[in-house]
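The other protein chains are all here in position, but one chain of the complex has been omitted.
After this line comes subunit A, so read on.
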Amino acid sequence: MSWWPFRSESKKQDFVEEYLRLFEKPIPGIRKITQLDFVVLDTETTGLDPKNDYVISFGGIKIQKGKILVETAIEWYPESPKEGADTAMIHGLVNRENLLRPKVFSEKLLEYIGPSILVGHHLNFDLEMLQKIGSSSGLKNFRNPSLDTLELAVRLEHGPHVNWQEIPMKEYSLDALCERYQIPSDDRHTAGGDAFLTAQLLLKLLKVAEKKGIVNYQQLFR
């Protein structure tokens, strides 16, 4: 029914309002990168089409004061609209327990990320999928600053004025980058595992950035 022009928008839940209020005060441009809070995330989905596919699992881990905090690592499994039909198949793929209803999942998610900077590999895709779950709670988009490790890696290796047409994208897959930055990648293709790899990749990329004089928020998000 997405073509239907008079569809009323879902009313914003209180937790969404509360989340939006977190962004009233911007982060000062000169804040040091080491003082920034990051949430590194990844999702596993049934496919690559945001319209018809959905999130099977969500993994996240926080970085604060330049440190990955293992304690903050989470992996959650949102309930999907097709849960009934595909349950058997999904259970075959991943061991999903404690399925979370969309509203519960979104509330936990917004509380978890707060006003932190969101980080991911191909982050926009993950955010689009996550927003879809939140839409029934009135979440239109994420207000957090977002940082794609793919874009950051390209910017650091090719400079800021890169011609994206010339970038061999194969060299910037998470696998390829992990290999290049010497991150042993054993847990590929679980949301938690990929988030952890991406977090390690981010720490290494930020070190490279620092050497290039990128040390504060403004320079990182130039």
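The criterion applied here is as follows: a residue touches a chain if its C-beta (ideal position, glycine included) is under 8 Å from a C-beta of that chain, and two chains touch if they have at least 3 such contacts; residues count from 1.
Keep in mind that, in the parts below, contacts and distances are computed from a predicted model.
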Considering the UniProt annotation of the chain absent from this complex, which name among "Succinate--CoA ligase [ADP-forming] subunit beta", "STAS domain-containing protein", "CBS domain-containing protein" or "ATP/GTP-binding protein" applies? "CBS domain-containing protein"
Just to verify: which one of A:Val39, A:Ile61 or A:Leu177 makes contact with the chain not shown? A:Ile61
The one of A:Leu20, A:Ala73 or A:Ile167 in touch with the missing chain is A:Ala73
In the full complex, which residues of subunit A touch the absent chain? 25, 28, 30-32, 34-35, 59-61, 66-71, 73-75, 182, 186-187, 190, 192-193, 195-196, 199-200, 203-204, 207, 210-211
